[in-house]
Each structure stands twice: as C-alpha cells, then as structure tokens.
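For this depiction, one protein chain was excluded, whereas all remaining protein chains were kept in their positions.
Order as written gives the chain letters A and B; numbering starts at 1 within each chain.
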Amino acid sequence: MSTADGQVVASQLKAYGELARMHLWEYLKTERGPQELYRLAAEYPRRGGRSLRASLCIAAARCFGASTAESLDSAVALELLHNGFLVHDDIEDESEQRRGLPTLHLLHGIPTALNVGDALAVLSLQPLLRNCSLLGGRLGLRILQETECMARESVEGQALELEWRRTNAINLLPADYLQMILKKTCWYTTIYPCRVGAIIGTRDNVDLDRFIRYGFFLGAAFQIQDDLLNLVGDTDRYGKEPSGDLLEGKRTLMLIHLLHQAPARELRRLRSLLRLERSERTPQQVGWILDVMKHHGSIDYARQVAHGLVGAATHEFTAAFGDTADSDARRFLEALPSWVLERT
Amino acid sequence: MTASERAKKPRLKRTKPIRSWSGVFEPPPEGASVAGSPASGPATNGAKAVPEAVQLGYTVIQDYLNEARQEAQRIGGTPRDTRASAGPERLTQRLFQYTSDLTNLWLEVLQASTQRDTRREPPRGTAGPFVNGYHAEPAPSPTPAAPQGAPVVSLQSPSVSLKLCTSRRVEATIELRPAPIVGPLVAHELRAADPDAPRVQGIELEYRSTENRVHVSIRIPSDLPEGVYSGLFLDRSDNLPRGTLTVTVLPQD
Partner (left out) sequence: MKLGRDFDLALLGVGVGALPYVSRQLIERDPAWRSMVEHSASVPTQALQLWLSEDFESLGWRSGPVNLSGFVQPFDTWADMSHLAPEESWPVAPRAIAYFCSVFPDAPPGTQPSTDERNEEVFENARRFLNRDVGWLWPGAKQPTGDFLWDLLVVPPGTPQDGEARLRSQFWRANVRPSDRYTLALPGTLQFRISPLDPSYDNFAVCGDWTDCGFNEGCVESAVMSGRLAAHALCGFPALSEIVGYDHP
C-alpha cells in the first residue's frame, strides 16, 4: 500500500469519523428518561473506534453526489446499531475487554448490559426516521428496508456462529466461514453502508447488487485480519484481550485450517480443548493452540486468504464505483482494501 | 400442482467453471473436493491459497445471490430482485412512493417560486444592458467557487480606483453597470459631442478579480479643449459594455 493511499484512508476516516461522532452525541444526550441508561449507552462510543462503517456510508454517498449532511443520519444509525451489537456480542462471547477497557457486562452486569444494547438498537431508529423528513419518505423507507435486511442477515450470521460453538462444530470448511461472516460481519460493516450511501447519492437509481460483492470481499478480508490481529497483533493497540478468540473457541479461518491440517494426535487434543467451556480453558492451552497454528501454517494461510480477498475487493471496486468521478471519497473507498491488510 | 409436487432440476453442486491449475492433470471426481469449490478444505499449498481463496469467495457470493433471487422469486419479486416485495406491500409502497414524490415536487415548486428573481432579465445589446426593475444593485450573494483555471466572477459591484494624470481641472465619472466582469476590459476613446473635437486616448483599464476592483488610468492632454468627453468600456469576454467613463474638462481659471 502506498503511503499516499494510507494517508487518504487515515485522513478520511478521521474526518468522517469526527463528523459522525459529533452527530451521534446529538442522539445520546437527552434530558428525559433515566440518565444512567444514556450514560451507559454512550460508554462504548466514548471509548473511540474508527467509525469505519459510518465513514463507508458517508463516502459512498459522496461518491454518488450526495452531501455529507444527507448521509450523516444513516451513518450515525449504523454506529449506534454497531455499538449495540458490540455490547451484546461481548456478552455472547463472554469477552472481558472492549476498546482497551473492561466490557460493559463485566462492569455493570449482564441484565444492565443487555438493556443498554437494546437501547442502542432502539436509538438507531431515530436517525433512520429523520431520514424521512431529510431525504423524503420514499428514500427514508428504502433505507429502513435495507436496515431490516442488514439486521436480519447480521443476527442470522451470529446465530450460525453461536450454533457452531454450541455444537462444537469441527468439520467446518473455509466456505462455511465465508458464508457466516458474509452474514454476520460483511452485511453491516461494509455491504450495508455502501448500499445505503448509494441509495442516498443516486436517489435509489442504481443496481445495488454490485456493492454486495465489493462489500463482501472487503468485509471478509477485514474480519480475517481482525481475527489475525487477535492472535498475533500488537496487544497495546488491539483493544481486546489477546487470543481472546481462542479462549472463546471462536471458529476462525485459522482454526478451521488447523482442524484440517493437524495430525491425529494433535487433532484429538484440539477437539477436547474445544469441547471445554470458556472458563475451563487455560492460557497454557490457548498458547498451545496458537503454537500448533503457527506450526501448521494456519496463520500464514489466513493471511494469504486475506490477501486474495483484498485483491478481489480491489477488482470489485471498479464494478461498484467505477462510474463515479474522482474525489477524496472515491479514493478512500479504492484504498480501503489495501488498508485492511495494513491496519494494526 | 403445487411447487412441491412438480418436477424440478437437481440442485447443482457447482454452477461455474473452475479456472485454476488444480484440475488440469487430474480432473476431480464430481462432488468430491474440488479445489476452490465450496466443498473443498483449505489449501495445503501456500501458493494455491490466494487464487483458491478468490475463487471460493466468488463461489460463496454467487451462491448467496442466487439464493436471494430464488427467495425473492418465491415470495413474488422478480428473479433478479434481491429485495423481497410481496403484492400488497409492494402496492402500498408504490402508493407511498408516488405520494411522497408528488409532495416533494410540490415543495420544490413552492421553493423555486419564492426564490425566483422577479426582475426581468435586462435586455442586452450594444447600448445596454439597461437596468429596469426594482433596484439597480443585484442582491448580494456569495461568490460561487470557480472551477480550477476558470476566471473568478464576482456578483458584487466592483470598486473603482481612478488614476488621473492631468494638469487641467477635470471631473471624472465612472458608471458601472450591474453585470459581472470577467475581463479583460478595454476602453473606447473618450469623445466630445463635436465629432471634430480631439479625443482622449490611451485609457488603461484593468479589472483585478482578487480585489473585485477596476483600476482606471486616464491621461488628459494639457491642451484638451474644455468640454465633456465620454466613452464606453467593454468586457472582452462578451464584448458587451460594462460602463461609461466621462471626463469633464473644466474651464481654466
């Protein structure tokens, strides 16, 4: 990735992110209702985050000629929903850290955290409804339809992953992984923001399927890289507990690769470790899994898959955005696939 | 006959060709692991991982799109419509859409009519443009951003700087017309009413867009007879007048 590309991504993420965050606070401050609820709802957004999803939405809209103001509500709705998902994900995964600090349910208990996650999801409706007056009823309704579709895909994807853990699935294939993250991650991280941005920019006059491919390859590479960072990333910058995914028994591409590559003896031990509850798995056991992953090339394999998907995303960028004029927004979207591999 | 009763094509394991080297020397048995197909395990060879990942990705996303289309078709959408839209819901949506569009259009018409400039476009010609309407000054508006390389056009009346070189007593008047200046400007000779009277020549005019200011420099010969001398100055961009220069040479004391 060229330095110039990296700078484009960094500067646009910063600019769009700041705009989205400032606008997001408008929906989190209220003088009515239990103040504690809104204080906790602001907890995860306050801890930072790249605002990648909001930035994608704003950039896609700008690419197709819309102003930032026209897409800001949709971007903020997504960020609110995303933070709600994070709160619930942390409970489901029994995670201990989020953005460098203890998870919400560890600090305040599961019942409160569940309700905070619900509140963030409900709060995301406000900016979506505001779209109806800002963009007109027709576009507002279209974006709501897209949101319903995205939310349904996301919960279905999460359901798949939870089911794998519940049943201790060990015969998964890379295709299964990609199908799961298409639903769980890609739809709300990369596909939906591009589609909604394009709807706003073109007034719903563009075929939206082209963003599914671009969004899928970009989101899949993003998730694989995220999973890699969890195992081998810079612990200071990552924000979640290192190797937390192994503790949770999360079926990542690396684990799926290992399950296919490990010889019989190692496979037996691996299966027995995966059968344990999270609380029963020790750091030493997690360390052993990571060692055999490295030994059998599972980390390298996932890196190469991510590279391949980034290449495909770069190719699909042309199909998705090739007919838009040059702009900072377009350059940002074009440089994103490479940035996914370089981020830490 | 219901959908479940009638004959259907078998569900295919693969609907796309394989574009990799893996099947060249040993075609895989059908249904078994095909490199890069959904049924295959991860690549054992590092060099194969990248192309197989791409192929796998395309297979996964294409299968997903196909299923979405079939689902849309099943509940009444067109085969390529990935948005589910059943009959009554679709009609309601269309009704909402047209009503919303009509409302938006009406609002746009209202907005346009309240912002419309009710002054007529002044007629243009070699003697014009003439100002008619309610007042001579155009409403102040921000200078629009010009494309790179294009001249900056201000909509506000420019200021004037006058440099007069003369030993005579003169009064100079510059009248500017309410039209944007692009430039360059050129001044005609100043003439008196008497066609045989000498003319004031060599008037220098410059419009500086960054200042929105017209700089005028006139040299009056010391032997110029008293009287009123006037002439137009034009904008070369459209060769239309932008104003009048008048110099009155006063009697010598």
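Side notes on the structure shown:
As a convention for this text, a contact is a pair of C-beta atoms (placed from the backbone, for glycine too) under 8 Å apart; a residue touches a chain by one contact, two chains touch by 3 or more.
These numbers come from a predicted model, not from an experiment.
Within the full complex, the chain left out of the display is in contact with B.
Interface note: of B:T15, B:T210, B:N239 or B:Q252, the residue touching the hidden chain in the full complex is B:T15. Although one chain is hidden here, its contacts on subunit B can still be listed: residues 1, 5-12, 14-21, 23-24, 27-30, 66, 69-70, 73, 78-80.
By our rule, only the chains that are shown with their structure count from here on.
The distance from the centre of subunit A to the centre of subunit B, each centre being the mean of the chain's C-alpha atoms, comes to 36 Å. Per the touch definition, subunit B reaches subunit A in the complex via residues 37-44, 46, 49-54, 56-61, 64-65, 82-83, 93, 96-97, 99-101, 103-104. By the touch rule above, subunit A contacts subunit B in their complex via residues 136-138, 141, 145, 149, 173-175, 178-179, 182, 208-209, 212-213, 216-217, 220, 253, 256-257, 260-261, 297, 300-301, 304-305, 307-309, 311-312.
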